[in-house]
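Note that this complex is displayed minus one protein chain, with the remaining chains in position.
Read from first to last, the chains carry the letters A and B; within each, the first residue is number 1.
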Amino acid sequence: MNTDNLTTAGEELSSLEKVKQGLKDIFGQTTDLAVVSVHVGQYEGLLCYLTTMTSTDFITGKIVKELSLSEDKEQLSKEETFRELEDCHFSGLKHETLQNMEDSSNKMVLGYAAIFVDGLPLVLAVDVRSLSSRSVEEPTSQNVVRGPKEGFTESADTNMSLIRRRFNNVKLRFEKFELGYMTHTAVYIAYLDGEVEEHILEQVRERLNSAYIDSLFDSGRIEDLLHSKGKSMQLFPTICNSERPDAVCSYMINKRIAVIVDGSPFVLIVPSIFTDFFKSPEDEYQWFVIGSFARYLRYFAFILSLIVPGLYIAVTSYHQELIPSILLTSIAAQREGIPFPAGIEILLMEITFEILREAGTRMPRIVGQTISIVGALVLGEAAVQAGIVSNINVIVVSLTAISGFVAPIYTFGAKVRFFRFGMIILSSLIGLYGLVLGCCLLMVQLTRIESFGVPYLSLFSKWDKRRVT
Amino acid sequence: MIILGILVMMVLGILLMAMLDVLVFQQPFFTVLVQLLPVYPDTSTIYMIIGAFVIAAWVNFKMTDRLKKKYGSKSKNQGGEKRDTKQS
Partner (left out) sequence: MTLSKVNTVDTFTLQLVFLLSTSIIFGTPSVVPDSWLVGIVAFFPACLLIVIYSTMLALQEDRGLYPMLEKAWGKVIGKGFVLIYSTYFLYIAARNIRDMIELIMSTLLRMTPVPLLTTMFVLLIAYTVLGGLHAIARFASLILWLILFMLLTLAILLMFSSSIILEQMLPFLSKGMWPVVKSAFSFSIWFPYGEIIVFLVFQPQLGGAKGFRKITLYAFLSTCIILSLTDLIQIWTLGLEDKKYSVFALLDAARLINIANIITRMDAIIALIIIFGTLLKCTVFLLACTEGVARVFNREAKDFAFPLAVVAGAFSILVTRNSAEHVTEGLKYVIYTLHIPLQLLVPLLTLLLIRIRYRKGATT
């Protein structure tokens, strides 16, 4: 730290009174500002911090104790005292020397304590940030049976340490960005140097730097910013998120970049491709046959959840000849007396299910039981008995509903649902032809997307050496 | 230019089809051409062709950009332009 150019120091640091006034100007009447008079060596000083960003234990144990120790030293000049403080007493803590009021107040907002010495135009900012945060718990949205049970928390520091402790490797890099002109949220990108493609890294940096948003409370917000071109037309998510450190690390080994947002337990992975959304970290911890079986099952479920309702509608209302006769008669017998055409019937139940799902996620946990009883008994059983929908319809809808949740990453399933409604409408208009056109559209869309220049879905990418991932 | 292009392609395509029909049906060129033109009995192709020209005109006069300029919010537009320049 250079203490030489004292001449550039601001007028505002010339005396403690002025400092107090300055702090008052900047912070106003906020109650969590603590301005404490202390002795720094033989001189008067001020210790300023925001009580909300630290804990009393930390301040008394680390800062005040060290300051009182410094009093006992022999007579030194102000600058020497300052250096002494910086090099000896607070050398174990992250600290910086600042020279004006604005910088120090900005640091204080981030959880630093500023130490002013009377008459010395230098400020020592010491990191005293100690925030209470949720301890590392099991992730809630991405569970595994076998595998690490740790999940990310809302604190970016904890999250980074969770990653670092899995990579005892000098190549692991964290880079800090600040987003949101109102909130100054810290955003970190983590990558393995040398593994990751430089041009992708550049793009991520550039997008984060050029981002202009007012606030950032969850990583979901910057997903949009990181999206590649044509984002409005994109129906598949191109950014994967994970709550699990082991999953994030395994992505990072595969040349991905992790984006950690302070305050969000969901870490983003860029660039993500289609297959990432079907991978669960658990697959790798098992016998590979079981792992890949599970993965293919997920693809199958994904396809099922898309086409089953459409197929049912198309086949029952347009192409009865495609069904084996025995099955056809049983379907027809069930549908006897049902007032609606198959399309309306399915749509009715699908929308009911969507409402149930939405209610189920938003509702307080204690009432959750009620929902499942109402959903299962009243809407399923009673609707069939009342003759509003047929039994086979309930089977179709519940099959699609369950299949829709198989994808390990929840956001993916959310977008797929829109497609399902599209398919239902298409196939109730023109039957199987519409369904196939819908599938075509989907495949075209899938193959068109590129996220950071990496094709989203490419079957032969493994055989191409020039390909990125 | 786009409208012109579509028109040229239309005329060329119809001429090509008429030529082939001359060969298939062994009828004079004019008869074949008249029968080929989508006036009778199936008029739906007329709508498709009109649709093609409407789309061509839409693209030709950059209607999307114009509408965006007129109604779209300014910040969104800027974002879009920024993104476009980045791509190119």
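As a working rule, contacts are C-beta pairs under 8 Å (C-beta built on N, C-alpha and C of every residue); 3 or more make two chains touch, one makes a residue touch a chain.
Quick caveat, the model's predicted, so the values are computed rather than measured.
When the omitted chain is restored, the residue from A:Tyr318, A:Phe353 or A:Phe452 that touches it is A:Tyr318.
Within the complete assembly, A:Leu432 is the residue of A:Val136, A:Leu399 or A:Leu432 that touches the hidden chain. Of the candidate positions A:Leu131, A:Ile290, A:Ile402 or A:Val444, contact with the unshown chain belongs to A:Val444. Against the chain not displayed here, subunit B makes contact via residues 1-2, 4-6, 8-10, 12-14, 16-17, 19-20, 23-25, 35-36, 38, 42, 44-45, 47-49, 51-53, 55-56, 59-60, 87. Across the interface with the omitted chain, subunit A contributes residues 318-319, 321-322, 324-326, 430-434, 436-437, 439-441, 443-444, 446-448, 455, 457-460, 463-464, 466-467.
Note that in this section only the chains that are shown with their structure count from here on.
Mean C-alpha position of subunit A lies 45 Å from that of subunit B.
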